[in-house]
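The complex appears here minus one protein chain, its other protein chains still in place.
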Amino acid sequence: MAKGKKYIIKIKEDYCKSCRLCYSRCPTNAITANPKNMKVQINDEDKCIGCLVCENICPDFAIEIFEAEDN
Amino acid sequence: MFNYDKYIRKDKFPHIWCSGCGNGIILKSSIRAIDKIGWDKNDVMTISGIGCSSRATGYLDFDSLHTLHGRALAFATGIKMAKPKMNVVVFTGDGDAGAIGGNHLIHAARRNIDITAVIFNNNIYGMTGGQYSPTTPQEFVATTAPYGHIENSFNFMELAIGAGASFAARTTVTNPKQVENFIHKGLENKGFSVIEVVSNCHVQFGRRNEMKSPIQMFDWIKERIIPMSKAEDMSEDELENKVITGVFKNIEKPEYVEEYDKNIMAKAEGE
């Protein structure tokens, strides 16, 4: 992974079922829980390293990571 | 970074599975594996039995068939023989494949017919409310094992290999990349492939066994994983109740429909 790459975190809130699997595993805390409903929310997009741990583990197709350049 | 949209029936989402159910992870990993192998969508066919896991076929934008409890492989055999160009993938549960459908699993493996079977092993009957399955571990509680389960578990890898499958691998939902890779390898194999994916049913299994959240179940699965390379140096006692992961078998072997055409069809046409 090239240094300084930027990532965009796309969340489909209506798909998220608050299972906590993604943010409990995010190595950088780029994502976190919405305390209201435990759905995923962005904490700090700049922290995202594009490791895809969240995207691959989410059983509900609710979170996707994109490289900033390719939108 | 992966675009699932090309492969899913979007209007069927969100899917019916419980929050945190590993079935969705296996579904997504299967999609990535199918994408990686690059098949034309019109030549892929998914078939399932009955159970939570078997609902997977409804979400994928391929030809699909949701059959009877346990019988998916038998339906798949007919489809493959009638239209060998189809790439046939079967989604099945531990009860579906190991109990009511056990005989079909054995014989599909014996024939080495070119079908890839993905077994969602959540150690329980999810859909019917948490009755014990052929892979419920001993001493665990199920709705039909209120005093703790006493039966021995099926070992899907030994079963598949013993019956003649040319590809057999086990992985878990805690490692989606590995699920994708093993399914991809299974799809590549021209023959019968079994990929057992150990999954979590925290709702029907975990809840009754002090693991009511998906995270607790993931931890339980993870702490029992022993990669095959390590397992080789361990004793049977040490391996008890562990989840050995890896590719157990991957060999080239004559495939059933090809053999049928090469031998029987050719001879019959000669007559």
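In this document, chain identifiers A and B correspond to the written order of the chains, with residue numbering beginning at 1 in each.
Basically, a contact is a pair of C-beta atoms (placed from the backbone, for glycine too) under 8 Å apart; a residue touches a chain by one contact, two chains touch by 3 or more.
Please note the rule applied: contacts and distances are computed from a predicted model.
Novice: Select, from "ABC-type amino acid transport system, permease component", "2-oxoacid:acceptor oxidoreductase subunit alpha", "Sarcosine oxidase subunit gamma" or "ABC transporter ATP-binding protein", the UniProt-recorded name of the complex's unshown chain.
Specialist: The chain we cannot see is, by its UniProt record, "2-oxoacid:acceptor oxidoreductase subunit alpha".
Novice: Using the contact definition given at the top, list the shown chains touched by the missing chain.
Specialist: Per the contact definition above, the missing chain touches B.
Novice: Looking at the full complex, which residue from B:T57, B:T92, B:N209 or B:T245 touches the chain that isn't shown here?
Specialist: Of all options in B:T57, B:T92, B:N209 or B:T245, contact with the hidden chain holds for B:T57.
Novice: Write down which of B:H104, B:H149 or B:R208 is the residue touching the left-out chain.
Specialist: B:H104
Novice: Can you tell me which of B:D5, B:D43 or B:E232 touches the chain that was removed from the display?
Specialist: Checking each option in B:D5, B:D43 or B:E232, the one touching the absent chain turns out to be B:D43.
Novice: Which listed residue, B:M1, B:M234, B:I251 or B:I264, touches the chain dropped from view?
Specialist: Once the missing chain is taken into account, the touching residue is B:I264.
Novice: Contact with the hidden chain only, please: which chain B residues?
Specialist: Interface residues of chain B facing the absent chain: 12, 41-43, 45, 47, 57-58, 61-68, 71, 74-79, 81-83, 85-86, 103-104, 106-107, 257, 260, 264-265, 267-269, 271.
As a working rule, only the chains that are shown with their structure count from here on.
Novice: Roughly how far is chain A from chain B, going centre to centre by Cα mean, in whole Å?
Specialist: Measuring from centre to centre gives 28 Å for this pair.
Novice: Which residues, counting only chain B, touch chain A once they are in their complex?
Specialist: Touching chain A: residues 1-2, 4, 8, 13-15, 17-25, 27-29, 176-177, 180, 213-215, 218 of chain B.
Novice: If we count contacts the way the header does, which residues on chain A are in touch with chain B in the complex?
Specialist: Residues of chain A touching chain B: 14-15, 17-21, 24, 50, 52, 55-61, 64-67.
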